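Okay, here's the structure, questions in a sec.
With one protein chain withheld, the remaining protein chains of the complex are depicted in position.
As written, the chain order gives the labels A and B, with residue 1 at the start of each chain.
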Amino acid sequence: MEHARVLRGVAGVAGFLAAAEIVGATGLIDDRFLPRMSAILRGAAELLADQEFLADARATLAAWGLGLLLTVAVAVPAGLALGALPPVERAVRPLIEFLRPIPSVAVVPLAILLFSDNLHLRVAVVVYAASWPIVINTIYALRDVDPLAKETLRSFGFGPMSVLLRVALPSAAPFIATGIRVAAGTAIILVISAELLAGGAEGVGIYIMEAASGNRMDLMLGATLWAGLFGVLSNSALVAVERRLFRWHDARAGVAR
Amino acid sequence: MNAIRAVGRLWLVPVTLVAWEIATRVAEQPFFPPPSATLVRMGEMWLSGPPSRLLLTEQAMSDFGPSLARLFAGWALAAVIGVAAGVAIGCSTRLSDYLDPLIHLGRAVPPPLLVPFFLALLKLGTPAQLATIVFGIIWPILVNTIDGARTVDRQHLETARIFGFSTVQRLTRVIVPAAMPKIFAGLRLALSLALILLIVAEIFAGSGGLGYRLLSAQRTYLYADMWGCLVVLGLLGYLLNSAFLLLERRVLAWHRNARQTT
Partner (left out) sequence: MLEITDLVHSYGSHRVLDGVSIRAAEGELVCVVGPSGCGKSTLLRSVAGLIRPTGGRVLIDGRPVERIPDNLAVVFQDYSRSLYPWMTAANNVALPLRRRGLDRRRRREAAMAALDQVGLADAAEKYPWEMSGGMQQRVSIARALAYRPSLLLMDEPFGSVDAQTREDLEDLVLRVCAHHGMTTLLITHDIDESVYVGDRVIVLTRSPTRVAADLPVDLGRSRDQIATRQLGAFVRLRAEVGRLVRGGSPTPTVLEKH
């Protein structure tokens, strides 16, 4: 059963590549515009030996990873504080409700003014944009904690702090993890947007712009392909970690997706 | 009563604004103009036109018009394609097996990467921006629709079979309504993503619209203008989101209520 699925998936990918190659070979599309599939794949392979691309990829990943770490460090405690203190949460909520729908890339021009260093700029933008899903998920998760579980612990004489640590945090953890996974996706969008809009010396976004100005569509699409594959891998890795860590948590749907 | 409750709920907003105003006046930092100055500039830029046009200025028309048109056109196009394809794929296990890896790859590509690609492919202008938006935001719609169509309650489908529904009836009366909650979740994600891509595309292509105004204000040291654009984009995001929630609440009334009672 599973075997047949994998086989069909492989067949689907192969079919898509072949179809794209055939369309290219018929000459319907000028391959100076849109290169053939074989050329794109060759371009993607070349990129693996291209020191410049590898350096750019490292720079983007560094900004992404650093930004995400900092986001978690800021957003999880913030979410916990807001979730544990309902009066504060009620007061802050209108601000959150207004700030959250602001399209996050709009803050890039402001960030350009404030940060001269490109890495700092990207990390700052990521922290701003990727914090929301984590904060919101954490607040909701804490609110959802089974009151009975909390009261049980309280009846044994535990204080509010240990209730937070021993009951609220573990039962909220799966939702926080979902928030972090969503944030990881937001973060990569922001890093690349910041690269495109703010310029700089290094980054996949910069590489793609240079390939565009050199009219190397094959390298552009090759780099895009790698970015997509990286996205698939990092997402599956995060999902796998979630599954491992929270096996006890029956597959309840996350608060935000 | 309601007014008192609203004040009780919203008190932090005016407090923050006043604090911001005082802090910026004291600091006299050029990047951070006081909110009052931003507000004045917003009025001058967009709301000082003739009353016959609801006070909207020429600039307001040229800033908002094209941006909103591209946003909605791209979103609507992605919605139509995404929902149609999603229902087709979700109804056929075989088809979804074949396409699953491609869909995973497609949705994992960071959408802003497509901006330079489509600009190079289609040249500057609306088609490139539309293509960027459609290609970038279709994935959450597609994935959610597939999921929704795939997980229609078995008994809903069996009932349709028992009573001999035609294929069209099964699609329009059973599968699509049942998948609607998930489709709406996808559409909402897509809407906020569309706004982001629109701004990236406008800033990057520099061809008019709010995003372009934002960047050119920053480049020409008109910081109050820049903040004005930020505020307007925030308002736009907020309004779109609220309008969409309102629509969702109407269309999915059955969903909310059905879940509350069972």
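The rule we apply is simple: contacts are C-beta pairs under 8 Å (C-beta built on N, C-alpha and C of every residue); 3 or more make two chains touch, one makes a residue touch a chain.
Everything numeric here is computed off the predicted structure, so don't read it as measured data.
If the full complex is used, which shown chains touch the chain that is missing here?
B
So which bits of chain B touch the chain we can't see?
The missing chain touches chain B at positions 153, 155-156, 158-159, 161-166, 169, 173-174, 177-178, 180, 254-255, 257-258, 260-262.
Following the convention adopted for this analysis, only the chains that are shown with their structure count from here on.
On a C-alpha centroid basis, what's the spacing between chain A and chain B, in Å?
About 18 Å, centre to centre.
Considering only the defined contacts, which chain A positions touch chain B in the complex?
Those residues of chain A that touch chain B are 4-5, 8-13, 15-16, 33-34, 90-95, 97-99, 101-110, 112-114, 188-189, 192-193, 196-197, 204-205, 208-209, 212, 215, 217, 220-221, 223-225, 227-232, 235, 257.
Would you pull the chain B residues touching chain A in the complex into a rising list?
So the residues of chain B touching chain A come out as 9-13, 16, 31, 94, 97-102, 104-117, 119-121, 185, 189, 192, 195-196, 199-200, 203-204, 211, 214-215, 217-218, 223, 226, 229-230, 233-234, 236-238, 240-241.
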